[in-house]
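To start, the structure itself, in structure tokens.
Heads up, one of the protein chains got dropped from this complex, but the rest are sitting where they should.
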Amino acid sequence: MRWVWFHKLGSPKWFFFQSKSWVLPLLGLGSIGLIVGLVWGLAFAPADYQQGDTFRIIYIHVPAAMLAQSCYFALGAAGFVYLVWQMKMAPIFIKAIAPIGAVMALIALVTGAIWGKPTWGTWWIWDARLTSVLVLFFLYMGIIALQSAFDDVMLANKATAVVCVVGLINLPIIKYSVVWWNTLHQGATFSLAEKPAMSAEMWLPLLVSVVGFYLFIAGLVLWRMQSEILQREHRSSWVKKEVMDRGL
Amino acid sequence: MTYSSFLQSEFLILWRRKQDVLNALLFFILVVALFPIGVDPSPAFLAPAAGGIIWCAAVLSILMAIEGAFKEDYLDGSLEQLVTSGLSLPLLMLLKVLALWGCVVVPLLLIMPLLSEMLFLPSTVFWVLILTLLLGSPSLFFIGLIGSALTVSLRQGSMLMMLLILPFYFPVIIFATSAVHAAQAGLSYSGSLAMLLAMSLLSLVVSPVMTAIAVKASVN
Amino acid sequence: MAFDTFPAFLIMGKHGVYVWSAYGFSMLAIAVLTWNTFAHHRKVRNTLMKRYRMDQIR
Partner (left out) sequence: MQSSASLTISDLWIERGERDLCRGLSFDVRPGEVLRILGGNGTGKSSLLKAIVDVITPIEGTIYYLGKNVTQCRDVLIESTLYIGHAVGVKRLLSVEENLRWYCPDVSSDELNSALEHLGLWPFRDTLVTSLSAGQTKRVALARLWLSEKTLWLLDEPFSSLDAKGCTILENRIQQHVSLGGLVVLTTHQDLRLVSARDVVLLS
């Protein structure tokens, strides 16, 4: 009995109707959190005594970097679930979340570079954090490219799931190796976002913005999954009913 | 089909395709030669960079060698025969990697003295470089074979395979070159070697299973 | 409010360019992502509807 939810989760139809009512609230709450967190961070949080106002980039850089990583863990978990239990929803989830993770990694990279210019004097520095996000970005691009390369849905599902799982196993190694490599090459650099004892006025808006980001992205993922479910299940009668009832 | 007949035929085919291995070797030497020509031919630059240059070139040529590992088998239907042979597919994949590894890495090691001379690598460090290649390259093959199996059914799969696999090679390159660097600086390098070995062992466990899944998905 | 005047808020002690471009890029990326999600969903529904209509006619 305890596993009923798990089996239900595997059913696209059940998932579609359950998640339908979640999309808008998640997007709404998320954007409220985003706006509050960002405006708070931009206008009301105190400037950093060392970096001045540049540090306000943190409110967007950190959530994006966190999401880029979380999305990858989610991908790996979904890949595992698919390979072991063949759950139908897993590849749909992977397909929905991969581009979002890629965009988040891109945001983290770009904001990191912009932050680097006034802080380090150059746009790019082979900092451990930036480098590992760069690798993450490449992993996402690889997965997206692989997924779109196959005509056969089953094969695309299997192939991406394999890469996701292998990536999940390798991610800690990649991160560790990059950090280790970085300290070896340039000693302890000043790293982004690792401020000793941030004051509450500074981290509270960060918290709000992180939560906002997560909620918003969750909404987006559900929304993308909905389109994917409709597309994949287009031969079943419930999809036909759903599409025809909604109208153009 | 038995495991030994499979391994035997793998070796036989690799032997008949020795031109491919030779090409990979020539490619390797050419890539290495690009650095003195393109960047700086002075020993002051080459000696410290030698480990990194050799490793990057080795990774590229190994990728070239792995890329087509399944192509022929896929097209002529022998992959299907492997899947339906009743033998354990992961084990067959393991044997395949071992055969390929032996046929590519041994020649690579044989021309290493030549290259290390060309790049002014100190002779004391030479054996560390050989050790990193021995310990690190199995994991390159294991991981690469997954990518090769995944993209075998695609017509333009090789570029995609490289895009997919290269990020996973970063840690191996990092630890291998840092071992060489440490040896050059007179520091202890056993930690990096241990990491290389650990990565090879981990991929030994994961890769045959994943390759088998990929092969099964590709043949349908 | 950490800034005294609105121009000060925009300039942010000569760091404004960086901060605002970082925020601008991020917002743009998120907007594009959201728009893409929306457009794709609409496209899927439209294509499916057309296909079902075609099937009904035949």
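By letter and in written order, the chains are A, B and C; residue numbering begins at 1 in each of them.
Convention: a residue touches a chain if its C-beta (ideal position, glycine included) is under 8 Å from a C-beta of that chain, and two chains touch if they have at least 3 such contacts.
Predicted model only: the values in this text are computed from it and were never measured.
**Student:** What are the shown chains in contact with the chain that isn't displayed?
**Tutor:** A, B
**Student:** Among B:42, B:81 or B:188, which residue is in touch with the absent chain?
**Tutor:** Considering all chains, including the one not shown, the answer is B:81.
**Student:** Determine and list the subunit B residues touching the chain excluded from the picture.
**Tutor:** Missing-chain contacts on subunit B: residues 1-2, 4-6, 8-9, 12-13, 16-17, 72-73, 75-78, 80-81, 83-86, 216, 219-220.
**Student:** Can you list, in ascending order, the subunit A residues touching the missing chain?
**Tutor:** Those residues of subunit A that touch the unshown chain are 151-154, 235.
Quick note on the criterion: only the chains that are shown with their structure count from here on.
**Student:** As a quick test, compute the distance in whole Å between the mean CA positions of subunit A and subunit B.
**Tutor:** 32
**Student:** Just give me the whole-number Å value for how far the CA centre of subunit A lies from that of subunit C.
**Tutor:** 16
**Student:** Show the residues in subunit B shared as contacts by 2 or more other chains, in ascending order.
**Tutor:** Not one residue in subunit B touches at least two other chains.
**Student:** Within the complex, which stretch of subunit A touches subunit C?
**Tutor:** 27, 38, 42-47, 52-54, 56-57, 60-61, 64, 99-100, 103, 106-107, 110-111, 114-115, 117-118, 216, 220, 223-224, 226-227, 230-231, 234, 239-240, 243-244, 246-248
**Student:** Which residues of subunit C touch subunit A once you look at their complex with the stated criterion?
**Tutor:** Where subunit C meets subunit A, its residues are 1-3, 9, 12-13, 15-16, 18-19, 21-23, 25-26, 29-30, 32-34, 36-38, 40-41, 44-46, 48-49, 51-52.
**Student:** Using the touch rule from the top, collect the residues of subunit A that touch subunit B in their complex.
**Tutor:** Contacts found on subunit A: 83, 135, 138-139, 141-143, 145-146, 149-150, 152, 154-155, 158-159, 162-163, 165-167, 169-170, 173-174, 176-178, 180-181, 184.
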